[in-house]
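A protein chain is absent from this complex, but the other protein chains hold their places.
Which chain is which? They are A and B, in the order written, and residues in each are numbered from 1.
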Amino acid sequence: MTKHRSAIEDAPNQKAPDASVADAYREYIPLLYTLADDELVAGHRASEWLGLAPSVEEDIAFASLAQDEIGHARFYYELLHHLGEPTPDHLVYRRQATHWRNSRLLERARGDFAEAVVRQWMYDTWDAVRLEVLIQCPFPALADGVRKMQREEYYHLIHMDAWLARLSSGGEAKDRLVRAVEAVFAEAADLSVLPQELSSSVSGSLNWEQAELVFHQRIEQALHRYGLGNARWSLPGPSGRSGDHSASLTELLGTLQEVSSTEEGVRW
Amino acid sequence: MMDLKSNRTGVRGAHGQSADVDSQVETKEAEQMEAFMRRIEAGDKIESTDWMPLEYRLLLLRLIHMHGISEIMGAYPEKEWVPKAPTLARKLSLLAKVQDEVGHGQLLLRVAEDLAEPIGGNRDSLMTDVFTGKVKFHNVFHMDAPTWADAGIIGWLVDGAAIITQTALLDGSYAPYTRVLRRVCAEESFHMQHGESIILTLAEGTKTQRQMLQDALNRWWPSLLFFFGPKEISSPVEKMMKYKIRQRTNEELRQKFLNRYVPRIHAVGLTIPDSSLHRDADGLWHYQEPDWEYFSMMVRENVGPKSAERIHLRQAAHEGQAWARQVAL
Partner (left out) sequence: MEGVKEYGAYEVFVQRTHQDAHVHVGSLLASDVSMAILLARENFLRRDEAVSLWVVPRTAVASVGGEDVDFFAREFDRSYREVSGYADNALRWKEFKSRALSLDEVIEDVRKP
């Protein structure tokens, strides 16, 4: 009997892990956690805008952005599972805050729409640079996924760019935008930080310093373009990349895991 | 700009007439009305730019405005469950589903906006009508959805009921509405699967999960029956039937819902909270009537368990963020 693939099954996209292949890429695990958790947490926060965006049309567009991010997270979690880590649902629904490796910027409580735009723009800009680096990596499954993601992220960037252009034109929108830039810079320090657990062979192959430089350049150029002043890169502080999170992540996970934790080990 | 119509039929050239042609205008309107009813009876489809009697315009506007706003208000009870959806796949599918509902709201509001434009309405006024209570929305979206099973029941049965009322409007006389309904119904077929998938998993699940599902059904049953509207044929319904906007009564649609869903509800092992529910020899369902007054009042006065909270969310989105729409250019 053919088993019908269901959209609700855990990890439907990939075959069972092949131990020998998996071993060769286990070094990427710490990096994959940062990628997966970034996307999941960003998608979760973006999804909170459902029904709350400034226009009905924007509501719909923003919800797609949230879906894309969560879809990308799912890809990374599946890859992790492929490398021998627990299932995607286990990783999302059973881990406590200290085990998450997302940037602190992405866990911040929702804020106003100007902040949603700036946060998403800052993150998407970094993500685009990061993907440009990762597409070169010698881990084929990762590079393939990155190629697909790059295509989807293109829309996010032009969408956020259009909002930045619009909001920066003046009035209350500009005031809010300036405040949002302030708030986002205050939490953006760990965005480009690599996880401590990452082996030197992987981190050495990634040319992260160059990526960070490009990231800063792109942000600074845009700030200039929209009349938003100079960049205010904050000094490294507590980093989400080492599991040092704000209370916002605990709150987020409390909500995210509320239903699934009522009865463990059952199907939902 | 080319405007061929004004020369031939005078539809768009109606302004600028002087007072001494009043009687001619009246005769003309009577003629237009007659011609319009001939079109309706011949099964013609009406477009937004065609001449239409004010009564027809207002009936449609009331119907489509309420439909569109209901889709948008309907996002809130389910939206609450997107952050809490218990698996990644459920999170994605619920997010997509709620997004579709907002999308249906968008499509329907555009149709309503075109109807409202000649009488001074627009997106802003149609949305503001929610906060001032001028437009109503379906009773089901005033209700509390306190558990994950409620998200399942909404997807399965509330959407199921909505599909029935919407497909009944597919052949209506107003073409822009039927075009949008066609798209809406196509997307609803995904929503049906989404809802069924949630409730099937709960029905296959543990005792606690099944109990959660049963409790949710108990909560939603009277609302679902009310959703189709009163049994008696009200004067707006009668007029809508005259204009072929709709061709089935509330009770006919409720019967179709019961036909379709009662056996399925029983099949998954749930008990419908109505011991008097039965089908007679003629195939007609008899049921304990919902509290008509309670639900009518809820819709009329926005006094349901969640009415105020959800209207407030809509207001925060629309008015609270006017700054983002009104950027100086």
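Assume contacts are C-beta pairs under 8 Å (C-beta built on N, C-alpha and C of every residue); 3 or more make two chains touch, one makes a residue touch a chain.
All of these numbers come straight from a predicted model, not from anything done at the bench.
A.B. asks: Which one touches the absent chain: A:158, A:213 or A:247?
C.D. replies: Checking each option in A:158, A:213 or A:247, the one touching the absent chain turns out to be A:158.
A.B. asks: Looking at A:26, A:94, A:110 or A:166, which residue reaches the missing chain?
C.D. replies: Only one listed residue reaches the unshown chain, and that is A:166.
A.B. asks: Which residues does subunit B use to touch the chain missing from this display?
C.D. replies: 1-5, 8-9, 11, 39, 46-47, 49-51, 96, 99-100, 103, 106-107, 110, 113, 123, 180, 183, 187, 325-329
A.B. asks: Using the document's contact rule, name the residues of subunit A that touch the chain not shown here.
C.D. replies: That gives, for subunit A, the contact residues 55, 57-58, 60-61, 63-64, 155, 158-159, 162, 166.
In this section, only the chains that are shown with their structure count from here on.
A.B. asks: Quick check on the complex: what are the subunit A residues that touch subunit B?
C.D. replies: 6-10, 12, 44, 47-48, 50-57, 59-60, 63-64, 66-67, 70-71, 73-74, 77, 88-89, 92-93, 112-114, 166-167, 169-173, 176, 255-256, 258-260, 262-263, 266-268
A.B. asks: Enumerate the contact residues on subunit B facing subunit A in the complex.
C.D. replies: It comes out as residues 72, 75-76, 79, 81-93, 95-96, 98-99, 102-103, 105-106, 109, 123, 148, 197, 201, 204-206, 208-209, 313-314, 316-317, 321-329.
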